[in-house]
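Of the protein chains in this complex, all but one are displayed in their positions.
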Amino acid sequence: MSTFALLAVTGLGLGALYFMVASGLSLILGLMRVLNLAHGAFLTVAAYAAWSVIQMIPDQTGWLAMVVAIVVGIVAGGLFATLTEMILIRPLYRREIGQVLVTVGLWLATVSLIHGIFGADQKIIALPTALTETTAILGAAIPNARLIIIAFAVVLYLLLYFFLKRTRYGLIIRAGVENRAMVSALGIDVQRAFTLVFTIGGMAAGLGGVLTGANFGEIDPYRGTAMFISAIIVVVMGGMGSITGSAVAAVVVGLMQQFLNYYATGVGDFAVVILLAVVLLVRPGGFGGATT
Amino acid sequence: MSDRRTLLELRDVDVYIGESHILQSVSFAVREGGITGLLGRNGVGKTTTLRGILGLVPRKGSITLAGEEISRLPTHEVVRLGIGYVPEDRDVFAGLTVSENLRLAERPGSELRYDLVYDLFPELRERAQQRAGTLSGGQQQMVSLARALLNSGNKILLIDEPTKGLSPLYTRNVAEALRRAAEVATILLVEQNLSVAHKLVKDVIVLDQGRVVYSGDIDDLMGDPELARRHLGLATAGSH
Partner (left out) sequence: MIRALIVIGVIILLAAAPFLPIPIPIIFSDPLNAPGTLNLIGLCFVFGGLALTYDLVFGFTGLLSFGHALYFAIGVYVPAVLLAKLHFTLPQALLTTAAMAIIVPLLIGAVSLRVRDTQFAMVTLAFAQAGAVYVGQSALTGGEEGLSLGSDSLPAFLVGVTNTHNLYWIALAFLIVSYCAGWWVVNSPTGKVWQAIRENERRVAVLGLNPFFYKLSSFVIAGFMAAVAGFVYLLLQGGASPDVTTANFTLTLLVMVVLGGVGTLWGAVAGGIIYEYLNFRLVALSNSAGLQGLPAIIRVPASEPEFILGVLFILLVLFVPGGLAGLVRRHSAAVAAH
């Protein structure tokens, strides 16, 4: 029972991280139809920016450091994303393949630059003492860090949900995911929504990047890639443009990976791809959100 | 009639879609007030004309709205100058509620005429929280029309086949709504249903194979069996 609880919470923790990366990606894909391959780079940049800033704080295991790390991560991710949209994506407005390609170049350049500056070895992330301790749930010792991560994901989901449902730009984004042309035909400048969605995505990815570091206790230049690809699976399964779909898919993917990997390493990752294949065979549009 | 000013004017407008030359040197003027019809058989380019005015397809030539050149502007700026659009497939946002669909008509600088809209379409007030995707075709058409009419800044409404696929009851509702709408806005109406068109419009522009082939009074057109047959595909003319 305690093993079950531990696996479940770890899986939910993974799912929480996937959701942070996938939510923004899903909105970007749903609204702009751009496959932002640099999304994994947003994650990595945020994590390293946070780590660099933390080095300047004397007490790295204090709560202040933690808060600073998260804020820096969110800001770095958001800023990087906004610049990417304005400088690289916008000029290529009518060339969708070009937009994807330019994010390829950005991804390669960013990851290798980080590798060049910081080296390939992992940087250790020190957490506040309270987070390294565990809480007993159903007989298992659950690391508190995992619980906090899950809490962050829930808060993120609620924020996004209310943003989409209750604000004007949220309304515009929801409409744009369905039919971009019609939104323009109502006199609304969709371009602003694009920038907004990229920024939100970058901020969420930034949060995900920092918390990934907290989850695994370390950061390296390449983890962003693996997270990004898992996020892609989550987005395809959950439906492009649907954050509820992403949330559900993230939980499923995280739990599945964790439980199956427990029995044999690597089986979980494999099984998730098989699940993706099954979903595509049965329902090519994914489960939530707008169809292409 | 002749002292009404020109609200919308197209001059030598060309539209290419891929390699097809869909609109060839199209020129016509729509006068302010009332309903002008844009007629023609299937596939002659009527929908493309509306989309060209809005900038939803790339176009060459001159298009002016109340004297202002709009052919170089992006779609959302064109619309902000005062155009309401009711597309052929209605294009309501299925995942949004009726009220959310209507709210998207909001623009800075102009007010929303909810009284007019709810007066014309009382059903929409009842179904305000219903998801638009669950409405019937006729109800969706009402949403689409309401959305275009809602913004008081819309001087001209481009309406594409609003009665297509509708029951006689909804067709009558739509016709009535158009008549009322014409009291507050100019309408350029694409319509295949000639009996509806004949009841609503006075001036018509007829397209054939991407060109303007007739421009004038609808009674004159319908009264000429040869013209009517050639351009509208009517077997007999003079129908009412």
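For clarity, chains are labelled A and B in written order, and residue numbers in each chain start from 1.
Assume contacts are C-beta pairs under 8 Å (C-beta built on N, C-alpha and C of every residue); 3 or more make two chains touch, one makes a residue touch a chain.
It should be emphasised that the depicted structure is a prediction, and the values quoted were computed from it without experimental measurement.
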item	value
Contacts of the hidden chain among displayed chains	A
Residue among A:46, A:69 or A:102 that touches the chain left out of view	A:102
Listed residues A:111, A:140, A:172 or A:214, member touching the removed chain	A:111
Chain not shown, touching residues in chain A	29, 33-35, 37, 88, 91-92, 95, 97-98, 100-102, 104-113, 115-117, 225-226, 229, 232-233, 235-236, 240, 265-266, 269-270, 272-273, 276-277, 280-281, 284, 292
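The rule is simple: only the chains that are shown with their structure count from here on.
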item	value
Distance from chain B to chain A - Cα centre to Cα centre, in angstrom	44
Chain B-facing residues of chain A, complex	168, 171-172, 174-175, 178-179, 181-190, 290
Parts of chain B lying in touch with chain A, wherever the complex brings them together	54, 56, 74-76, 79-80, 85, 87, 91, 93-96, 100, 103-107, 147, 151
